[in-house]
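Working notes, structure below.
Other chains dropped; remaining ones untouched in position.
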């Protein structure tokens, strides 16, 4: 039996990736797509390679009170745009909010699916984690839970492909200015920090004081790597072992001895984590790689949707990464 | 019932893409992978994101006389390396040769799947077309068959991503020298010309004299576009109409009014074709876009394999293109 | 003695490249820079690496009637924006218009500097050629003048880096959508065609009927290649010889036997031309490579300025290309 699915925010990169994944999902049927800049077009006008069965679907103007009969809605709206609107969606419609408005908000479950799937099953309102938090928290969770890294004074040096800056017309993200350019930004002030600090404290059972987060824009379309520096006296082997045990039953997290590369995850819902430690120096380095639009956004959202719909967690997410 | 499949040439880009597609194919079970540089490794050592069920498969040294029990073999070997070796594969093993050694060779069927699927069904030895010929012939077939373009004096200006130059260590294809660089090569002498001329003549029922083919390396990993200039008095609308009719029942060819872009096909088995004509100038422009590793290599090979195995032609090939 | 120079359109890519070249020109002193989006900033705010001597220059709002005392003005304005405004610049100020409004307009000299420097010397109003015409005409001029190619039925398949699409916020030129994408556009209708047809006819002494021009956007920042197909019975050697003779005394045009690559010209004012011919097929292929912002825009403009100011033609333009 198919689940009737809608996407709002189809014009953006997160919405587009959700479309790609839903189109080949064995249990989802896309019946509604809404967008701002593309309303009135058919899907095939925006996505020339969309499967034929969806080509003619007309993109609606987003109106939470004029939805068709839906079981599930994916929302991928700009920050600030979803809080009020999603409150008007009928209660019977399950929602996964890919945007940032509902993270650690009452009535919504923070959907860190690889770490706590059991909290997500059975819920109906899921706040998908941000792309930087996903990579960071997936790498840190086994160490925090196992007491192998201190929750305070963690430094996250993060690097994302430019699709992470969203679609839209800022010339800073134009090809000619972004290509052959590496850009740090938002030092000591990034919006993702509270979400990370809250989760770190939760996992560690202690405050994540002094968290530092420095994001950089890398000249590539997709991909996200965090290189995390923390304090701890575990060895590299102990960190790897803790992660292997923690994720032994989880389908999407791969623990590797080699430092992970962003291309390993491209187009997939995988996360790669690895570690390097120097106990004499009281140093633990944790690394996490995801596709910022996959595990960092739409892939993770589909995983959350599978959990809340009672489907196999991996449904529609088994595609291997694209290489090269 | 699953079909037991092998890949030889797993280290290269074509072999790697075959692996990705076979890994999520509903009827194929990968039981054998062989390579030169990677023999002795496990699949996961070379492809960190490979599905877990295949992770531990050991890469064999290629030996056509030491194959396991196989139903189907995909060969992706360098030019010159497959002719002798594939002759030693047992007759009962179906073969799709992604490499160039068997195109228009006796005993092998030239597998231009979107144009003549009926010739492929029931065969056991398929020579997959080259990436440039696929894009070219898919764009030209409706015009040639319909008499809308002359078979002589066709000019093909072709552009491919750098994965088309194959893997391996030539510093000309190194990142630093290829990036921000557009390189024409092989003027008036490219190896793909006989294959194209033969097929054009066959489709048109007349000689493809004076064929010109100019390939260019474009600084991108994947993607292939041909811009073809020929003589004819049809209008743009007549060309589009001919192509729509020709491909009406074919699942992978999309006829578009907009000039197609390579990203439309990325990661998929789709081909996009479009046309612009100026009857007063006796000019027809045909354009074809494919992913050079998808429809231009491994995707096409899986399509051919579906045809010779009696499977639905689209099995395992329904994934939408990756965007952006 | 230094020449007092201004730039209008400093915010765009052409204006920025003009700034770079003027900053190290031995006879030019930049005293005025005007722009739209950047008015009120200092040069260093927009160009963090600008030489210290220019860092504090304030960017003015463009007003042709409020110019400081100037000898020479470079204009790099969007199409349609310069015609009216430049008419109000005092007569005593020499102008090189990098934009397209004055090409083949009365009172302005079409500044195809490598082909007809003698027409440019002594003039005061120069229309700089477009980037595509520069590469095309530089490659074709020796053949047209020598009767080695027919002026009719020439097909120009052109490829440009994305800076050729100009700055500004169109999301089509955003990094995520342009990267790994090759995009044909403007088939049978591009704005540069009349400029090319007029010059071809002029050089050949016969009409350039049936000219075909197909531009493509290539995922690289800078660089432009034209691959030109025409009719003629000369050999490759005869074409090369004609070009060597034609450009023997010209400092910026290099005739090569290898097909030229765009990176060869990057950051320089050089043009590379090469040829491949098949007399039996009545075919001549000409290739031209430039940096679209160098010889295709600002470099060419400085060369024109040198000519009209009575300076050595190569002043400020002797920098070798950047490699890799």
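Should a chain be cited, it is by its letter among A, B and C, assigned in written order, with residues numbered from 1 in that chain.
The criterion applied here is as follows: a contact is a pair of C-beta atoms (placed from the backbone, for glycine too) under 8 Å apart; a residue touches a chain by one contact, two chains touch by 3 or more.
None of the values given here were measured: they were computed from a predicted structure.
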| item | value |
| --- | --- |
| Total identical subunits in the assembly as filed, 3 in place | 4 |
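Criterion: only the chains that are shown with their structure count from here on.
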| item | value |
| --- | --- |
| Rounded Å distance, chain B centre to chain C centre (Cα mean) | 38 |
| Chain A and chain B: spacing of chain centres that average the CA atoms, whole Å | 34 |
| Chain A and chain C, separation of their C-alpha mean positions in angstrom | 45 |
| Residues within chain C bordering two or more other chains | 161, 176-177, 179-180, 219-221 |
| Chain B-facing residues of chain A, complex | 13, 16-17, 19-20, 23-24, 47-52, 163, 179-180, 221-222, 251, 254, 256, 258, 260, 264-265, 267-268, 270, 272, 318-324 |
| Touching residues (chain side chain B, partner chain C) in the complex | 153, 155, 157, 159, 161, 176-177, 179-185, 187-188, 210, 212, 214, 216, 218-223, 225, 227, 229, 259-263, 266, 276, 278, 281-283, 285, 287, 324 |
| Residues of chain C touching chain A in the complex | 13, 161-163, 167-171, 173-180, 219-221 |
